[in-house]
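Here's a structure for you.
Just one protein chain is left out here, and the rest sit where they should.
Moving on, here comes chain A:
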Amino acid sequence: MLAIKPSSQKPEKCSANVLPCQIKYDGPIEAKQRYWKPVETHDGSKSAYFRGRELRGTDVALPEGFRGSVLQITEKRLHPPPADSAPDSDEEEIPEDIKIAEELAAFDSVTVWGHDSAPSETEDAYFKGLKEWIAFSTAVRDFGLCRDRN
């Protein structure tokens, strides 16, 4: 399990992008304007270039009440193990080991990119994933709220 710890100060705003390729790299990079400069096109989609290819993107806004976070999992625990633990007392409930994930940055929309054409709202796996997941989780939450009220 993980626990999300909101950052103490206002998290840095970032823009999230889903690219139509797999980049075998994990870590921070500097996205200089020289390399990555999305611009609006006349048809309302976005255009940017990556490694010589043209990408077209569409913004998917997170709905009201949702928040996108960039998290980093730390080695910190929500319940630090007690200093003098009694290993043989298995009757006692051991608190679950929960790591803390710290919020590095926040975003309120995701740009989904396709090679040469913007991804289709009805066909693209990521586009659908974002929309359907949000719709689904909203339904679950709303159901929970209804039940709690009754």
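Some notes on this structure:
One rule holds in what follows: a residue touches a chain if its C-beta (ideal position, glycine included) is under 8 Å from a C-beta of that chain, and two chains touch if they have at least 3 such contacts; residues count from 1.
What we mean here is this: contacts and distances are computed from a predicted model.
A single chain of the complex does not appear, and UniProt lists its protein name as "Ribonuclease", one of "Eukaryotic translation initiation factor 3 subunit F", "ZYRO0F16346p", "P-loop containing nucleoside triphosphate hydrolase protein" or "Ribonuclease". Screening A:Glu12, A:Asp116 or A:Asp142 against the full complex identifies A:Asp116 as the residue touching the chain left out. Within the entire complex, the positions of chain A that touch the omitted partner chain are 1-2, 20-25, 29, 31-32, 34-37, 49-54, 71, 73, 99, 101, 114-117, 125, 133.
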